[in-house]
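Every protein chain except one is present and positioned as in the full complex.
Entry: subunit A
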Amino acid sequence: MSSIKKLTQKRLFLPIFSMILVMLINVVYDIATGSAPLGFFMISIKNGVLYGRLIDILNRGSEIAILAIGMTLVVSASGGTDISVGSVMSLYAGVCCMILAGYGNVNVQQYAHPLLVGIGAGLLVTLICGMFNGFLVAYMNIQPMVATLILWSAGRAVGLLLCNSQIVYVRVPSFQKLGGYCGIIPTPIIVAAVCVAIASIVLRYTALGTYIQSVGINKKASRIAGFNSSKIILMCYAICGLCAGLAGMVATSRIYSADTNNIGLNMELDAILSVALGGNSLGGGKFSLAGSIIGAYTIQAITTTLYALGVSSAQAPVFKAIVVIIIVVIQAEPAKAFFKKLTKKSGKEAARA
């Protein structure tokens, strides 16, 4: 009893529980339809690359996971969300492909500039976007949602302009590599893993985590204690912008084109949701990066599961919404209190009996 209690009080219990719940749905479905009960977890090698639903989730979830890193920091430090990330991803696509293809070209077989220049320029632009958001929030005291609303609408539009309002294809194998496979492993998984690893190492070995949480909990007190609160907030938004760029990099290479109208569309909502699903308060303060990452893959797992269940892409959002509502509600304070009461009662009754 007490060990169960200890387990349920762990911070990451609910995010992991939600993840397992989604997996269970898969198992039940597989059993019900008569296919292999653990088909969900099966990984095989087909056509020389890893194949399986799990791999698919990890692969497709890369962008959300990368975005979730930046979003977690922004939410923690400023108690607000950066809704421009999806649009900034698309801006990355526009900048990168325009440079690689040369302005005006829509379908190229070779680079106009080296690959690294394209990627570097794209990431630089997204970093600047993040700093712009951060400046508005930290120094102009504009509400995060309003401040990032500017790039939410403008980012995609600028990307479109850079591409001359067309879809620019860069059909060069080395460009597709980032969204394709590295050996047998899908490259996006590696990119996401590297991003998460870097973020974890930075949080582990520098005081950044303490700074961000302190500023997020009490901006005024943090300033008195010697933190430059505004600078910290600016930095978080800058990192978030960079993450959006990295996510854009993966998304662009995946389709080896700058489809600015669709890249990162509504992705900001998934990123915000990952943070919430990870058990982090959207009001800022304490955060768990691991929670957000688990949240990100949970969202992807829901989507993939729904497709596997044969739900059409038009109906999927409805089911996704239902699952999300359930997960968010079990993590809500009143629900937690209710469960606590319930377990207490049953414990008492057991004691009486």
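In this text, contacts are C-beta pairs under 8 Å (C-beta built on N, C-alpha and C of every residue); 3 or more make two chains touch, one makes a residue touch a chain; residues count from 1.
What we mean here is this: contacts and distances are computed from a predicted model.
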The complex has one chain missing from view, so what does its UniProt entry call it, picking from "UxaA family hydrolase", "Sugar ABC transporter ATP-binding protein", "Dihydroorotate dehydrogenase" or "Pyridoxal 5'-phosphate synthase subunit PdxS"?
"Sugar ABC transporter ATP-binding protein"
May I ask which residue of A:208, A:255, A:269 or A:328 touches the chain that does not appear here?
A:208
Among A:105, A:200, A:228 or A:262, contact with the omitted chain is made only by A:228
Could you list which residues of subunit A touch the chain missing from the display?
205-208, 210-211, 213-214, 217-218, 220-228, 285-286
